Each structure stands twice: as C-alpha cells, then as structure tokens.
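The structure's right below; bear with me while I get my questions together.
The complex is shown incomplete by one protein chain, all other protein chains being positioned as in the whole.
Should a chain be cited, it is by its letter among A, B and C, assigned in written order, with residues numbered from 1 in that chain.
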Amino acid sequence: MKIGVIYGGTRVTGNTETLTERVIQGLPVEKIYLKDYHIKPINDERHSQGGFKEVTDDYKAIIDRVLDCDILLFATPIYWFSMSGTMKLFIDRWSQTLKDERYTDFKKVMAVKKAYVIAVGGDNPLLKGLPLIQQFQYIFDFIGISFEGYVLGKGNKPAEILQDEQALRNASQIQRTLEREIKLK
Amino acid sequence: MKIGVIYGGTRVTGNTETLTERVIQGLPVEKIYLKDYHIKPINDERHSQGGFKEVTDDYKAIIDRVLDCDILLFATPIYWFSMSGTMKLFIDRWSQTLKDERYTDFKKVMAVKKAYVIAVGGDNPLLKGLPLIQQFQYIFDFIGISFEGYVLGKGNKPAEILQDEQALRNASQIQRTLEREIKLK
Amino acid sequence: MKIGVIYGGTRVTGNTETLTERVIQGLPVEKIYLKDYHIKPINDERHSQGGFKEVTDDYKAIIDRVLDCDILLFATPIYWFSMSGTMKLFIDRWSQTLKDERYTDFKKVMAVKKAYVIAVGGDNPLLKGLPLIQQFQYIFDFIGISFEGYVLGKGNKPAEILQDEQALRNASQIQRTLEREIKLK
Partner (left out) sequence: MKIGVIYGGTRVTGNTETLTERVIQGLPVEKIYLKDYHIKPINDERHSQGGFKEVTDDYKAIIDRVLDCDILLFATPIYWFSMSGTMKLFIDRWSQTLKDERYTDFKKVMAVKKAYVIAVGGDNPLLKGLPLIQQFQYIFDFIGISFEGYVLGKGNKPAEILQDEQALRNASQIQRTLEREIKLK
C-alpha cells in the first residue's frame, strides 16, 4: 500500500502543503512536487499520422512514480478557481500516455487506484471551489480512479489555513481513514 | 473596437479553431496563439519579501496584446474537462500582473472588456463542460470582465465539430452580435 | 413514437411555454400541465414498516401519461435557480413509484426514454441555470433516461423570450431532431 502526494503548488510550505501534512501525518508517503519537474504542454496528436511523438521532458519520470502508488492525493492550491496550471499540464499529458505503447495498461492500472483531492484557495473555496471538484470527478470517472474524498480549505496568506478548523478536521479524518487502510493491508 | 482571440489549443486547424472561425468570420481580429509563446508557471510570491520577481518568458508580450483588445474570445479545447494547461498557465500569471507596478491599472483595464468562451470537447461537453463555464464565470467576475456568452461544441476527430449544428449556429449568433457592436462604434 | 411535454410552470402562455412551442411545432405531442393536477409532497416511507401508503391525489394519472411517452420534454420556468416546486413535487414522487408493486418495471420503462430540458429564467440563465442542468443529468442518470439536450432561455416579462435568438434557434434545432426521429419510426 503506497500513498503518493502530487503537489501542484509552487510555494514552499504553502497552505496547501500545510493542510496536506494533516492528511499524511505519520503515514509513509511518496511526495511528488510537480514544480521540480519540467512538463511540456500536451501536443494533441491523437489524430495525427504517426500519432504522438516522443516528448523530451520529465513527464515520464513523474507518471512512473504515480503509477507505482495505490492511493493518490492531488494537492493543489486553487489558482483562479481551478487546479494550478502546472498540475493541469501534468494531467493533460495523460492523453498521450493513453496512446503510448509503453503504457498499454495505463487505464487499467489507474483504475484500481483511489484518489483524494486537497485544495486550498483564498476566495470562498467551499463554494467557488466546487467546479474544480466536479472536474476531478469527471477526470477520475474517465480514467477509472475511485474518488474517495476531498478537502477544500481557506487560506491566502502564509499559514492562514491553520485557522480553518473545518478543513483541518476533515484532513485529519482522511488521515485516519488512510491509516486504517494501511494497517489492513 | 478590437477583438482578440486567445487560443489555448495545440492542434493546427483543430475543432476549436474551426468553431472559432464561425464566430470571427468577416471580423477584424487579433489572433493570439498561446502555443507559440513560452509561458512559465506562476511562482506564487504574493506574500514573499520583495514580492514577485521578474520572469523571463513571453508572458509580457501576450498580456500586452490582450490588454489592447476590447473584446476577448477565450478559445480552448476541453482537455480533461477544463481549459488547456497552456491557457491555465497564462491565466495563472494574472496574479503576478495584479501586483506588477508596471500594470497598476490592470484590473481597471480588464474590467471594461467583454469576453466570450468557445470550448470544444469530445466527451459530452454540453454537460461535462459546465464546470469549466462556471470557472470562467468566477474568473471574469473576479477581474471584472463582463461574461457575454459561450459556445460549447462537440468534437474529437478532426473536423467533427462541423456536425454539431447547434454549436455552429450559436457561434454564428455571436458573430452577428459582434458585427453589430463593431458597426455601432 | 410519442412525445410528452411536462410543463412545470403556472403562467398561461408564459415564456417557457412559448419557447417550448418552438420545439414541438408541427409535432404530435401530449401536453401535461402539472399545474392542473394536485400532487402531494412525497412522504418518505422507503424504510417504514409496510412501506409507502397509497396516496390520494392525481400523481398516478400523470405518471401513467408520462410512462406512455417515448420522448419527454421537461419544460419549466427557472424559479429560484431551479425547477418549479410543482415539477419537483412530481419528480420526488418517483421514489414511491420505484417501490410500487403496480409499477415493478418503472425503472426499466423509464430507461428506454429520451429526455430534453427546456428552462427559462430571468437572471442570467445561461450561467445560473447550470446547476439545474446538472441536477437533471443526475436525475436522468439515476433512472436511466438518456439526456439528449437542453435549452436555457432568458425571459422575465411576458414574451421576453422572443428576444433570445440563441434560445429560439436551439429550440428549433431540437424540433428538427425530433421531426427526423418521428419520420424514421
């Protein structure tokens, strides 16, 4: 049972990371900071002759780490009412992996994973973050991942998330669920 | 009266561009292809000492073109139920411009613009594209832009959008509105 | 091939009905005006001993007419960003029919139907009507009905819908689709 956290933010020790810490406290996790990788935008060649061309960047290194995990936490600051552009770049590239001969069982492998979303924003995230959650629902449904839960937290200035008691509690709740699951395996 | 089209897609003559052509037919427009520019992910330094650092990429060139337009068309393929990562990278950077001393009236200038969204996806866009539209609503509300309308089209394979009669009609409808507006000015 | 229109509004010749007329022009339809019936609120007895009790009102007469149709048009004014209370009362009662011994194949019969939604509101329906459309999606998914399309129109004062060219065109588009379908059968 391996837990992977996919961080979409850019700020070191930002609010999203602080909230995520509550979720993973005491658990063995693999931390994947997308900002440390170079990810090129997808070049949509699904219908091009010859299909997708090999892309030279760090995407393969990331997706290999992701595929190796059983539970995925998508931890992103809410930028402009949506996931960070960096995280979106990463997910966009799944379209290429779906056609990649080296990953013929991509969808099958993804479909046995479970996922959580942890998202923190400054502008009324409990309401204005809802379209983001709906998009993750569609994303997970498409690829077959089971959407197990989410936390929307409020935070803008550094450490502000620590005042969002509800978000902290919900994060701890997920932590207990994960802890139980790990023990069972 | 200047119309600017901001393209978020990567495919040359893709479905999104085909649908957008219906909207801009016969109108003088400024075409901004985000894929031709290099846009770095935002580095969230809103709360860092010294604030945002100057970024070396093409963002400034794009935003200057955008600021120069009165009406903006956001034309994006729907990748994973949301705007393309490239377009998201661009919008994320607005946070930096909001703090940029060279653009002190950024919000004020944006707030007199009108915007339309043209988005094409393959997986039930009229339903699964709705969170994307809601996010644009929040984005435009935040920056003050007036959200004048949108078209959601269905298309996956090249030219498939040409079978979506409803989307084509709605695009033509916007074209007439824009045409009227240009004549009035 | 039988088309049934389920009207949720209360105003005679209101905007919703005017828009719906475009959809059904020249087609043989069964018009069901919910306002002409008395529908009691559901009494949730799914888990009561003995189950649901027989209710004395007009619901059975309506559902029998609905079950008899192949294509359903849900035509409702948008009251407070949602379907009318009258239409909601009707749909709520489906929970009872799902447990009713006289309708053991209720879900099966519903699941072969196709549905459209026609909704008219005065306060930015193209954006603020989206949650309503999402709810219809969930409703239809649950019961198995295929959600074929929708029109959101803008209208407040009598006849105002006639100025919403986009809605009128989209309504005519559905009309042509229905006409084709009827001819094929």
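Going forward, a contact is a pair of C-beta atoms (placed from the backbone, for glycine too) under 8 Å apart; a residue touches a chain by one contact, two chains touch by 3 or more.
What you see is a predicted model, and the numbers here were worked out from it, not measured in a lab.
Novice: Kindly name the visible chains that come into contact with the excluded chain.
Specialist: Listed by label, the shown chains it touches are A, C.
Novice: Which of these touches the unseen chain: A:27, A:98, A:130 or A:182?
Specialist: Considering all chains, including the one not shown, the answer is A:130.
Novice: Quick one: say which of C:35, C:107 or C:169 touches the chain that got left out.
Specialist: Within the whole complex, the residue contacting the unshown chain is C:35.
Novice: In the full complex, which bits of chain C touch the chain not displayed? Write them out.
Specialist: 9-11, 14, 35, 41-45, 47, 77, 79-86, 88-92, 94-95, 123, 128, 130-132, 134-135, 138-139, 142, 157-158
Novice: Considering the entire assembly, which residues of chain A contact the chain that has been omitted?
Specialist: The list for chain A reads 126-127, 130, 133-134, 137, 147, 149-150, 165-166, 169-170, 173.
Operating definition for what follows: only the chains that are shown with their structure count from here on.
Novice: I'd like to verify one number: the distance from the centre of chain A to the centre of chain B, where each centre is the average of its C-alpha atoms, in whole angstrom.
Specialist: 25
Novice: Rounded to a whole Å, what is the gap between the Cα centroids of chain A and chain C?
Specialist: 38
Novice: As a quick test, compute the distance in whole Å between the mean CA positions of chain B and chain C.
Specialist: 34
Novice: Using the touch definition from the top, which residues of chain A touch two or more other chains?
Specialist: 134 - these are the residues of chain A that touch more than one other chain.
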